[in-house]
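Every protein chain except one is present and positioned as in the full complex.
Let's look at chain A:
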């Protein structure tokens, strides 16, 4: 195991995060504040409680997820795509680095950045609404599983993309809409039939509810199924990334 390589990649990626610290941290704080103003203050006046939780607090897990998913994908995909684009990938490919080291470096850094942002959002939310996390340990576990699996997903996108446009398509056109339609701002029970059934085919519903259960002990779906779906996604992405490194697909000629 090349531990020095993990440290080098992780440090390099985190340094990139530090270079854009203001943009990296200020943007989610501003976005979260706006969501609270629009959804919490404006709509919260009409929707006092959802499943016994004040509406402002109810949307916190979904808001965290909205940022965590997009940032995990963006950071990991950019982390591997940029060296491919600039040609500096030669160094990674010619170094004594295996799948585990590359993943620990790139995916570890992307997941770390997302976790930092999640904490920033949580702190920002505190300025707007009071909340209490019922299962803090599970909240950490869910966040870790989600950030790591979506960072892996981002890594795959970064390997697949052959232009900056393709890098943006999946997060903007698929993940963000699915997150908005995945119960971020509402409970599945609030939807009329057949939408309340159709929405269960959206995998993001399970992520939002997993996190919401960890926060407030409430969920629209079976929590074991939610945890199972996240784990399945994690294993699937890890398998694809291992395939990429083993075969050199899109990396080696």
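Following the convention adopted for this analysis, a contact is a pair of C-beta atoms (placed from the backbone, for glycine too) under 8 Å apart; a residue touches a chain by one contact, two chains touch by 3 or more; residues count from 1.
Keep this in mind: contacts and distances are computed from a predicted model.
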Protein that the absent chain corresponds to, by UniProt name, given "Cytochrome bc1 complex cytochrome b subunit", "Probable glycine dehydrogenase (decarboxylating) subunit 1", "ABC-2 type transport system ATP-binding protein" or "Membrane protein": "ABC-2 type transport system ATP-binding protein"
Which of A:59, A:76, A:92 or A:241 contacts the chain that the document leaves out: A:92
Quickly run down the residues of chain A that touch the omitted chain. 2, 4-5, 7-9, 11-12, 15-16, 19, 86-88, 90-98, 248, 252-253
